[in-house]
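Provided herewith is a single structure, encoded as structure tokens, for subsequent inquiry.
Of the protein chains in this complex, all but one are displayed in their positions.
All chains are identified by letter, namely A, B and C, in their written order; residue positions are counted from 1 within each chain.
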Amino acid sequence: MVPIEHIMVFTGALFCLGVYGVMARRNAVLVLMAIELMLNAVAINLVAFGTLVYPGQINGMVFAIFVVTIAAAELGLGLAIVLRVYRMRSSINVDDIDLMRW
Amino acid sequence: MDYAWLAPVLPIGAFALNVLIWRQMGARKHALSALTTLAAIGGAFLVFLAVFSDASAHLEETATSSGRHLIFEGTPWFTVGVAPHLYVFAPTLVVDWLSIMMLGVVTFLAFLIEFYATGYMKGDNRYWWFFSVKALFTAAMLGVVLSYNFLLMYICWELVGLCSFLLIGFWYSERANAEAAKKAFITTRVGDVGFFIGLALLFLKTGTFDMKATFAAVESGAIDPATVTIAGILIFLGAMGKSGQFPLHVWLPDAMAGPTPVSALVHSATMVAAGVYLVGRAYPIFHASPTTMGIITTVGTITAIFAATIALTQRDIKRILAYSTISQLGYMIMALGVGAYTAGLFHLFTHAFFKALLFLGAGSVIHSMEPVLHGTGRNPNDIFNMGGLRKQMPVTFWTFLLASLSLAGIAPLAGFWSKDAILVGAYEADAWLPLIVALFTAFLTAFYMFRCIYLVFFGPARWQVATATPDHHDNHSTDHASGHHAEPHESPWTMALPLVLICVPAIAAGWIGIPGFSEAFAETVRFGPMIEEHINLVLAGAGTLAGLLGIGLATLMYLTPVSGPRLISESFPAVYKTLYNKYYFDEMYQWIIDHVVLAIAAMAATVDRKILNDRIVDWCGPFLQGAGARLRLTTSGYIYHYAFGFIIGIMAIGVVISGGIPDMRFALW
Amino acid sequence: MTNNAASELTLQAVPSWMPAFLVAPMIGGLSLADLIALVVLLLFVLNFVMIEIWMERKVAGHVQLRRGPLHVGPHGSLQSPADVLKLLTKEDLTPVAADPIVFPMAPYLVFVPVFLTFLVIPWGPLVLFGNFVIRPFDLGLVYMVAIPAMQGIGLVMAGWSSGNKYSLLGSARVVAQLISYELPMVIALLGVAMMAESLNLTTIVESQMKQGWNVFLQPIGFLVFFLATMSEMSRAPFDIAVAESEIVGGPFVEYSGMRWGMFYLAEFAAVCLNSALSTALFLGGWELFPGSHALGLGWISDQFGLLFFMGKMIVLVVIIQWARFVLPRLRIDQLMDFAWKFLLPAGFVNFILTAILQVFGFVPFAIGIGLTLALAAVLLATYQARRSPSTVALIRTAPEAVPTSQGLGLPV
Partner (left out) sequence: MELSAVAFYVVAGVTLVAALGVVVARSVVYAALLLILSLVMTGLIYLLLLADFLALIQILVYGGTVSILLLFALMLTPPETRPELNHRGWALGAVTSGALFALLLVASLADKWPAAGAARHISLVDLGRALFSTWAVPFEVASVVLLVALLGALTIARSTSPGSKIARRASA
């Protein structure tokens, strides 16, 4: 299997793409999608360390399972909020959702 | 014996019942609460009787080298601290002869005084509240008496202070009464702070408030002597405040502002006794340090003579008795200070009865004078407005006379035996100065008491004088008033009966401590091994002589037309004025407060207002406002701004915890 | 990667006569035998689908008192190959509004997951060939849930990329149905997994030979699973999403030719797949009849299991087809109600009953089953009593909204 560094670089790139998505995208659903990318990058890293660096240790995988679980919950709620926001403000552009601004 | 806890709990229950339930009952609440309180205190008295009858057997069974007492530990109330420094507070009660003695005195006197008050307070529209607070007062005092844990004792101690505040200021609609209540509360507070600091100091050293453990620590030398001395002095400060010792005595005469039954209770069994009782209870701490004992002796001696001299010139019957109380408390403290433990507490025991009797008698007199002097603007408490009352008020006269004789230390009465014990104690401790002072005080005591009796019960009936202005000079106004309305009369039976009943212990309470004859008291209430007492005929004779001399001088000055008082007061005007104005103590305190305390306070207020408030506090708001006005601009509402800060923060944290980029390693891994 | 996982990737029972080069792992653990098996499987699925379509037409014909296909081949048996030829030669139309990339991709995304799921089906043994299962995967049960779930994407892609709002609506409906019915299906499978204490389908079949078929031990589970899978593959009476007669084919409106054929290929392959899964999970797999191993007749199953498996599978297929022609189509709200208010609770009841069986034994389990059935009967009776008048009123006031049975043309 590949060296752990390569996996780390890969997940780092994936994470940074997620960061870029969060910062550059204006559509709330796309922002949520970018967050999913980041979560997945982290989960891959957990599994990679669990399998390759500490073989036989189960914690990495367990953590990844939790990440998947929480990500699903987060996305469900996030999308519900997006739909609600759309219904109330007729827009899901995150720049328009600025009621909490100064 | 393990039902001793009922004694304080019954009155507390009565208080709760009165305040929570009877209060709602409209006009019936007065009778109900009086009955409840009487019943509860009577119940407490029964508890005392039961404890007393059980005591000999049980206490002998548990007799150890350290003493004879039973300790009852209650359910823990709360826990403080963590494991090695854990303190579990459990209310610990003690039953030994000291507490049994006080239990008896408190419940007996409280019951009779309550009974007396049912007559005295009749018609007051806060009748029920009076009895409620009296119940709480009694409960608190019983708590002080029974507690074997300093913290519990302190709680009850403060409750006593609170109740005395409520009762002294019972008629608070008059400003003077409210001021007196405040004065009593604040003055005793001064001592209580010392008490509390002393307790905290001991707690720091021993890690417990339990008296047994504390005493054991003191006796075993686990606490260094300096601490014991300091803690002892601080704790004694509490006793000084409560027992009205010099220089914290100023509240006690003013406490006469309360109803007379309150004065009787405060001055005999509860409030002031608490201080002496504390000295007796915490005696191991004081005894361990000669310095403390010296201070106690000094304070007691000064108080005894100092208060007695003031009492010579007072006109208010209750004030005379108040200064007498202070003087007698000084006696007790002095006795405890010189090591005459048994004698001091014995005097506390006997004094409680005859002083209660005196106050009740005084109350009876005032009660009958009030309607007589009503509308004349003359003070019904002023002995120069009385005279010749022995015919109108025979019961009051005879009981008052008996109590005065007892206080003066005349042979078979209670006061003689305890006073004699104190004299013997001082003599055996080689404390010559206290001994002489004590003898002189005995003389003064007899003098002022009989001055009071002669002016109140003998001579012409000055209450018939119709002059609207009270007399400011210590002279006889023999003018007869023209056409006066009411006659003084004997008090109702509810007031007279207690007088007669208290007479019994006022005569006989001393008989349990006759040296060589009946040594029940010396056997039981003692510190260390029992001391074989023997009568010292010289001292006994000297004491009696001092009393008789005082009585004789008073007879000479007030019963014969020598007009001695005016002569003396006019010959030594400075001395007279000083004494009459109580050595100007109140004025001195007032001056200190006006010129020192208030000056400091004004300075502090200036600092607070000009620097803390104007410079710092006022600056905080605008600063935060300004900061907020600028910082809120960062809350842009744009996700990418937030994400930017978030990522930068994460990067910074990553760089920091890894110790810099070149040597990147997971410090937390 | 290769060391441990390799054991997962080999055939379970390799016949001794098979030459070594056939079973030696080549690329990524795949052996030549695997590739051959895949090809065989694909051919099998395609051919079975054609037979299935012919069967369906015949079943429809007989249910509707007519004869079905007759003219192409004996009993019209070549009708399906002819249709396939027609579809293959038909032009693949791509609407102008359609998305050029996603539109052609969607049919594959619908078919491939179904085909991939066949990998874990334990077909059973046959003389000389041993046990047929392409991947005796330890996680077979999770696999057979996870992979078909991806169909949903394909359907949404198909609906969205067509550039037609009707197809988009249809895809939304079909996907909602897909997701809704996935839950009761998974819950029903929990009981199966608990019974066998394994997720491996082969193990599940073998455990049924020891302790009895799941259809008897888990009647509720079987019912829930069977109905849920019927709905999963949008078969009548749950085919509201595609309902050709009402909304002209749901997500597939714009498809034609072989792309359209792929969707139908996927549907019929799914019928085959789910029948096979039901057989393996509930009907004892390749066992001849319940308890045959206990009676000493296990050797028959061990030698000719594949035939028995196929037989049971075909029976189930016929039942599914039969249901299509005798039951009316549900309304969409009834469809959802059925999933959430009946199948899901029933699945949970089954789950709890299985737990009772595993922990407390058979008697409490039997009592539980009895109680459940009684409760279900009561509920059903009250439900009918409450529902029927309004349903009748609905039929009377709005006859055009009433779903009709396709073949018989009778109002419900």
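Assume a contact is a pair of C-beta atoms (placed from the backbone, for glycine too) under 8 Å apart; a residue touches a chain by one contact, two chains touch by 3 or more.
Model, not experiment: these values are computed from the prediction.
S.K.: Looking at the whole complex, which visible chains does the left-out chain touch?
M.R.: Hidden chain, whole complex, touched shown chains: A, B, C.
S.K.: Of the residues C:59, C:157 or C:346, I need the one that contacts the missing chain.
M.R.: Checking the options C:59, C:157 or C:346, the one contacting the hidden chain is C:157.
S.K.: Could you list which residues of chain A touch the chain missing from the display?
M.R.: 1-10, 12-27, 29-30, 32-34, 36-37, 40, 43-44, 47-48, 50-56, 58-59, 61-62, 64-66, 68-77, 79-84, 86-87, 92-93, 95
S.K.: Name, in rising order, the residues on chain B that touch the hidden chain in the full complex.
M.R.: On the side of chain B, residues 638, 640, 643-644, 647-648, 650-651, 654-655, 658, 661-665 touch the unshown chain.
S.K.: Of the residues in chain C, which ones touch the absent chain?
M.R.: 1-5, 8, 27-28, 102, 138-139, 142-143, 145-147, 149-150, 152-153, 156-157, 160, 168, 172, 175, 178-179, 182, 199
We adopt the following convention: only the chains that are shown with their structure count from here on.
S.K.: Roughly how far is chain A from chain C, going centre to centre by Cα mean, in whole Å?
M.R.: Chain centroid spacing, chain A to chain C, equals 34 Å.
S.K.: Any idea how many Å lie between the Cα centroids of chain B and chain C?
M.R.: Distance between chain centres: 95 Å.
S.K.: Mark out which residues of chain A touch at least two other chains, giving numbers and ranges.
M.R.: Not one residue in chain A touches at least two other chains.
S.K.: Quick check: in the complex, which residue numbers of chain A touch chain B?
M.R.: 19, 22-24, 31, 94-95, 97-102
S.K.: Can you tell me which positions in chain B touch chain A when the two form their complex?
M.R.: Residues 632-633, 635-640, 643-644, 647 of chain B touch chain A in their complex.
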